[in-house]
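Here's a structure for you.
Omission of a single protein chain aside, the complex is shown with its protein chains in their original locations.
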Amino acid sequence: MQPFLKVEKLVKGYERKNVAGTREKLFALDGVSFAVAQGTTLAVVGESGSGKTTLGFCISCLEIPTSGNIWFEGRDIVALAEAERRQVRPRIQLIFQDPSNSLNPRWSVQEILLEPLTLQGNLEREETQQRAATLMAQVGLSSDMFQRLPAQLSGGQRQRLAIARALALEPKLLILDEVLSALDCSVQAQIANLLMELQRTLGMTYLFITHDLAMAAHLADEMVVMNRGRVVEQGPAQKVLRHPTEEITKQLLAAVPSLDSAALPPLES
Amino acid sequence: MPFFFRRLSHAFFLLVGVSVLAFLFTTLAPGNYFDEMRLNPQIAPETVAALRAQYQLDRPLPVRYASWLNSLLHGQMGFSFAYNSPVAPLLFLRARNTLLLTITATLIAWGIALPLGVWSAERFGRLPDRLLSWATAALLVIPDLALALGLLVFAVRTDRFPSGGMTSLDFESLPAVGKLRDLALHMTLPVAALVLSALPLLIRHVRAAVAEVLNAPFMLAARGHGIPRRTLLYRYALRAAANPLISLFGFSIGALLSGSLLVEVVMSWPGLGPLLLESILSRDLYVVIGGVLFSTLFLVSGNFVADILLYWADPRIRTESGAR
Partner (left out) sequence: MRTHHPFAKWLIILGALHAIVVCAGFFAPYDPIEQDRKNPYLPPMQLHLMDAQGHLHLRPFAYALKLREGTFDQYEQDTSQLVPMRFFNSGAGYRLLGFLPSRIHLFGSVGTRICLLGTDGYGRDQFSRLLYGGQISLLAGILGAACTLSIGLCVGAAAGYFGGWKDDALMRVAELFLALPWLYLLFALRAFLPLSVSPLKAFFLIVAVIGAVGWARPARLVRGIVLSAKERDFVRAARGFGASDSYLLRRHILPETSSVLLTQAAILIPQYVLAEMTLSFLGLGVPEPAPSWGNLLSNLQQYSVLVSYWWMYLPALAMVPFFLGYLGLASSLQERREPYKIERRSPESLA
């Protein structure tokens, strides 16, 4: 059976002019391959600069890879023409890390939410209003926020809005690029639960990009560890966490803060 | 020093580009010096045609540009129809006068703006600073034309300063000290006009740049170390503010050059300004191009100097571009 999403030897190179004036080539992705089954969550973990975000951008058609294949629902989206890629776009959506950057601060909540629907131009006026209300309800926001500006919402509310916007086009694959990293701890838990709930009710597949191993452990079925544009370790999440083979994985694990009661100083009596 | 050569070649190409641009404009020019001659019934049309051919006005543009470049290499820069002489000697004399004015004004303006700006930044937000801000605003809203003309009216009505020109009629007969004094007297009003028009913006920007540096955490730390105020100001703050200030310097040269054009015309100072105006009105093509190029040369040179100063003053630029 064809996997839902399959990435094969993905390469993405950038040319950069450094300050001395010479060009240098950087490889954000250097031969990445993995597969995702439908309805599951794959966590992509690694440090900053490991290429996770570039991976997300390539899969969501925001960037075009230098070489390699991305098989989605049986088709290679890298090889598609722009017109056909347009058809595929609604089915893969990416949610960004910082909602204060991913939501236009001058637009109202309503305009932000309706943007994907307006752009795809499928629905009638009343239908879009209906859809907007439904989306807000799905993420736990109230419809009387429609006229507010993003600055008037809390961090958690903004990220919920970003999620609602991403759901507008009924995607099948959702790429979550560090969506919890910009939030406070307690809010992180709420949003994480919301995401899990949505996955259950809407049957979506998640690509969860993060550097937070603890969160990945909580949410993911499978895990892929990236370092410098390459996949260094992959497998079922629990297996990778309990029996890491690579050095980088061990380092990431060691970086997870934990509360060891034995290490705490004794209480004064 | 690759930085030096890069900036130099950059400046050079800029000048070439401007000269091409200026030449391109000439193709748009309707009417030329000889049209007026043609209208004069006393001059035979054959003479006009012969003169046109002599001055190569009938050749295509690239040929004209090439022959102008050629004359440039021979130190001539084309030919003036009105003065009936090569353009270069005309320009050099006028350019020297313009430089005299502009450089003096630059030195004086910065000599006032730097200390005032620093003084103001130290007292940021307090009454003396606010008063100075009001004063500079008041000066800023007086248009340059009004300033120059106003000074001229003042000169004429008080009779203390000469109302124009660079030297008095009996200049040649004066002793050396007298000559200097005469020159200075004639320079006073034009330089004053230039300085007054440039001062407000300069003071504002110096104040802003220094104020921002004074509020930086490293300054607070330095003060905490007990470093004396004067050292703090001049060795720490000014150095940190050098970057925007040097850029400001480059910019101020352009502004002063433009300002000098107007001031020279108003006060009859024999610089590039009146020459340019005159040659525009009489359609003396090569003088116009030469004048524009000279002024560009000054501006580009000034900016080049600013770049070098920046390289010398700001270690970040040195490491970024040199030590690779």
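When the chains are written out, they are named A and B in that same order, and each has its own residue count from 1.
Simple rule for what comes next: a residue touches a chain if its C-beta (ideal position, glycine included) is under 8 Å from a C-beta of that chain, and two chains touch if they have at least 3 such contacts.
The structure presented is a predicted model; accordingly, all values stated were derived computationally and were not measured.
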item: Option touching the unshown chain, where A:41, A:60, A:188 or A:249 are the choices; value: A:60
item: Touch residues of chain B, complete complex, unshown partner; value: 14-15, 17-18, 21-22, 25-26, 28-31, 124, 137, 140-146, 149-150, 152-153, 156-157, 163, 201, 204-205, 207-209, 211-212, 215, 244, 247-248, 251-252, 254-255, 257-259, 261-262, 265-266, 276-277, 280-281, 283, 288, 291-292, 295-296, 299-300, 303
item: Contact footprint on chain A, counting only the chain that is left out; value: 57, 60-62, 86, 89-90, 93-94, 96-98, 101-104, 106, 115-116, 119-120, 165, 169
